[in-house]
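These notes concern the structure reproduced below.
A single protein chain has been omitted; all remaining protein chains appear in their positions.
Chain lettering (A, B and C) follows the sequence in which the chains are written, and residue indices restart at 1 in each chain.
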Amino acid sequence: MTISNEELNWMYETMYKIRYYEDKMVEAYAEGKNPVFNIGAGTVPGEMHLATGQEPAAAGISIHLKKDDIVSSPHRPHHHAIAKGVNLNKMTAEIFGKETGLGKGKGGHMHLFDPEVHFSCGGIVGAGIPHAVGAALAAKKKNKDSVAVAFIGEGAANQGAFHESLNLAALWNLPFIIVVENNKYGISVPKSHSTSIPSNDLRASAYGVKGYYVKDNDPIAMYEVSGEAVERARNGEGPSIIEIETYRYLGHFQGDAEVYRDENEVTELREKDPIKLLREKLISDYNIEESEITAMESRAIKDVDHAYAFARESDYPKPEAALEDLFD
Amino acid sequence: MTISNEELNWMYETMYKIRYYEDKMVEAYAEGKNPVFNIGAGTVPGEMHLATGQEPAAAGISIHLKKDDIVSSPHRPHHHAIAKGVNLNKMTAEIFGKETGLGKGKGGHMHLFDPEVHFSCGGIVGAGIPHAVGAALAAKKKNKDSVAVAFIGEGAANQGAFHESLNLAALWNLPFIIVVENNKYGISVPKSHSTSIPSNDLRASAYGVKGYYVKDNDPIAMYEVSGEAVERARNGEGPSIIEIETYRYLGHFQGDAEVYRDENEVTELREKDPIKLLREKLISDYNIEESEITAMESRAIKDVDHAYAFARESDYPKPEAALEDLFD
Amino acid sequence: MEKTKQRLLTGNKALSEAIRLEMEKDENVFVLGEDVGEYGGIFGSTEGLLKQFGPERIMDTPISETAFIGAAVGAASEGMRPIVELMFVDFFGVTMDQIYNHMAKIPYMSGGNVKLPMVLMTAVGGGYNDAAQHSQTLYSTFGHLPGMKVVAPTTPYDLKGMMTSAIRDDNPVVFMFHKTLQGLGWMDQLDTSIGHVPEEAYTVPLGKAKVVKEGTDVTIVGLQMTTHFGMEAVKKLEEQGINAELIDLRSIVPLDRETILQSIKKTHRLLVVDEDYKSFGVTAEIAALAAEEGLYDLEAPVKRLAIPDVPIPYSRPMEQFVLPNAEKIVEEAIKLVNE
Partner (left out) sequence: MEKTKQRLLTGNKALSEAIRLEMEKDENVFVLGEDVGEYGGIFGSTEGLLKQFGPERIMDTPISETAFIGAAVGAASEGMRPIVELMFVDFFGVTMDQIYNHMAKIPYMSGGNVKLPMVLMTAVGGGYNDAAQHSQTLYSTFGHLPGMKVVAPTTPYDLKGMMTSAIRDDNPVVFMFHKTLQGLGWMDQLDTSIGHVPEEAYTVPLGKAKVVKEGTDVTIVGLQMTTHFGMEAVKKLEEQGINAELIDLRSIVPLDRETILQSIKKTHRLLVVDEDYKSFGVTAEIAALAAEEGLYDLEAPVKRLAIPDVPIPYSRPMEQFVLPNAEKIVEEAIKLVNE
């Protein structure tokens, strides 16, 4: 599978947009939490899990997905949502708790649902996996060629839901792919203290599915193996597990003191940043013009800025709206 | 690992005793359920899951276990209990709902606890696996060389608890063994409709543990692989998965109409019955005297008959005893 | 019409007929769960359905409740209308996250943008010595957690009508059927478990209690088996000159508070009977309702009859001791009217 320039551009722009989105969220989240950090205070309260550094996983597979394909994402969902094409205005408004949000302010950052593009996420580790399996089942029942992708962290792969879901998806030969983002930590616990084997693609043989491993947070390698996995799923050749080695530059959530890792760890990681590397590659290996790149960057910035502006300008829901939307 | 005559005799006597115990239970359970079967009526009410045909799994590993070793068993527990040396009188009294029972009549056939020999069981599929992991952890913490064995059915291997427990046991390098009794069915569902791969020893590589497969319900093969697995566990070499191909001669529970399988299936299975075959082998291959064998058989019968008599003669608990034993 | 009226069905046949009729009408409806195929459901809820609809629509699953109930959530969010069976309600603990954090909350968290038109059906109840892990009803465990309708019909008529409503409902519904009220050949045979059921599809609303018998002296509230016991008790009370009103709750969420309050207004005495644990259970909520909104109507303290906060013991004398029955209801009702 060779990547076209168009695809490369899409990947770059998407990754850039995600990065910029998360950078802006760092700022928005900090607003109103100074001088003393209080998780419940400020413009955006509650827990905030950002995906800075993990863009390749989201972009590398989403490029192969259509609007009708399904994505289920965990507590760290922004990169997946953006790559899947979730309505950025409504998503941001939701994170800001506004009535114009995807869930009218009821869900928040861990609970983004955009049925238009078949995107959902949730705050319970591993719980989104069976949802994707069920969506894949629905696609099969409806004779659609859709594929369902569940993103999880490497920590989540030790949840029972992982095992049950893969067995079920394999048994029923569903168009299902699980992407394990190995960012090395589940909160403070390093992978070596949570997982008894080196990587989760090795678990593929436990279900009779295909396993892939992507090293070094490499977006193009991710593009390649994902392309194969998606094609297999669409062709009725069954599920896959893709594990990608990736990096979480920020704390588990904003406010995490990160006592469990070396201060220099992230500095080193940022040096081999995948967005920076891809930018260089676009120019050096693919002859894409600097101007084209800056145009993409500007467009991404504009979209994101617009979304934040939309969120800020929107109204809060009425308090009593809490009683709505329980039952249809 | 070569088996001694003494060990062979123990295996034979144990299997014989289990078989006779279950045969007697078929009768006891039917008492008071004629002419119309009513699950809640008779001498022994409630669900009744018997292990007739599955004796090799229990005997083949238990021979390697000491009193301090731990066994956790599922809803089909009699064979494991007998092989582990659970007090037969108290166990039978418990099944009969008598106050002299292991649990004073509170537990019943699916809830037998004999802390003397570190035996427990339970009615929730897969739930006993982590208990054995925890017992193995306790053994390690106490610097004992005990091993913990969890028995499950092949259906249970698709529960999340299987995955989580194996990862944990492997990660912590615990003296833990899981024995999967593949009796081909989970209630009515054949293995091919529940499990995406041929056998669960193949799942060992998903955890970095050792996997063993025993064909043909063979007690001696079970003895051999179990001996290795137990030795490895005792020596700190980590967990194992043993899957044994076995057969369930009776319905899932007594009263099961078995609409889901061919009538001849069991007739054929009974022809290659492991107890019958072992008896023949004892005489032909190991030169054990017929008289020695009948002596073992008589002893087994006597023990079992005694246990049933004990159970029958014991009193029912007082109704108000229901309110006791909630808190210490 | 005459003929239809006279047709008698057991609870389980009424239930499976409701599913059958909806499946014939709507191809998005399908069933998944353990042993729902060839076996027809351990308690007969899918009897005969595999034959008619085949394994694509009546799907046996592995013993993986988290995966297949979660898959039902995912399928429902993609427009299917799954009916998923949790074999015994007692097993909820291996999959409650999917039920209460996802099935029940996603519609709300999405601001109503995601609908989950699914039914989780499950068997409840004891009385046949199946011990602590297979005998519970857990009505309030589900009722306490918002976002799902929770219903527990008693009669074959209501089993069919409420299952039809549940399948057609665009909200997640937990449908609890009582094992003993399924009218299965291998369990206790009760009058209540067999009854008139029209052949055609019909609905019974979710969220409405039923006054089974009107009365003036005391209100007895029950559901499923305790309604059944209540019927027996009401007859015995009548013989003793006590005219009891019996309410069959039928639905835990929504809870029909109005019918109960109306009844208390009339009888001024309330006895709530439940096969679930006492504390924080159905008897608590209904007694609390009386204390909150019906206090001035009460002429005597509310009485609660339920499992006395112990796991269900296996042995018969002990199980019978903790379970409600007609005699215990009669006894409590007499105490109550003499108060």
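By definition in this document, contacts are C-beta pairs under 8 Å (C-beta built on N, C-alpha and C of every residue); 3 or more make two chains touch, one makes a residue touch a chain.
Remember, it's a predicted structure, so these values are computed and weren't measured experimentally.
*Asks:* When the whole complex is taken into account, which chains on show are touched by the absent chain?
*Replies:* Looking at the entire complex, the absent chain's contacts are A, B, C.
*Asks:* Just one of A:P56, A:G85, A:G107 or A:P219 touches the chain that is missing; which is it?
*Replies:* In the full complex, the listed residue that touches the missing chain is A:G107.
*Asks:* Can you say which of C:F92, C:F175, C:F229 or C:F321 touches the chain missing from this structure?
*Replies:* C:F92
*Asks:* Determine which one of C:D170, C:D188, C:D217 or C:E293 touches the chain that has been left out.
*Replies:* C:E293
*Asks:* Need a quick check: the contact residues on chain C for the chain that isn't drawn.
*Replies:* Spelled out for chain C, the touching residues are 66, 90-101, 104-105, 108-109, 131-133, 140-141, 143-147, 253, 255, 276-277, 279-288, 290-293, 295-296, 298, 300-304, 309-311, 313-314.
*Asks:* Could I get the residues of chain A that touch the absent chain, sorted low to high?
*Replies:* These residues touch the chain not displayed: 36-40, 45-47, 97-98, 101, 103, 105-108, 110-111, 122-127, 155-156, 158-161, 186-189, 193-195, 255, 259-260, 316-323, 326.
*Asks:* Can you list where chain B touches the absent chain?
*Replies:* Interface residues of chain B facing the absent chain: 70, 72, 101-107, 111, 113-115, 118, 120, 122, 124, 127, 129-139, 141-142, 148, 160-161, 164-165, 167-168, 171, 324-328.
Operating definition for what follows: only the chains that are shown with their structure count from here on.
*Asks:* Name the chain with the Cα centroid closest to the overall protein Cα centroid.
*Replies:* Central chain is C.
*Asks:* Would you identify the chain whose Cα-based centre sits farthest away from the centre of chain B?
*Replies:* A
*Asks:* Centre to centre, by mean C-alpha position, how many angstrom separate chain A and chain C?
*Replies:* Chain centroid spacing, chain A to chain C, equals 41 Å.
*Asks:* Can you work out the whole-Å distance between the CA centroids of chain B and chain C?
*Replies:* It comes to 35 Å between the two C-alpha centres.
*Asks:* Measuring centre to centre with CA averages, how many angstrom lie between chain A and chain B?
*Replies:* Those two chain centres are 45 Å apart.
*Asks:* Considering chain C alone, which of its residues make contact with at least two other chains?
*Replies:* Those would be 61-62, 64, 66.
*Asks:* Quick one: which residues in chain B touch 2 or more of the other chains?
*Replies:* 158-161, 193-195
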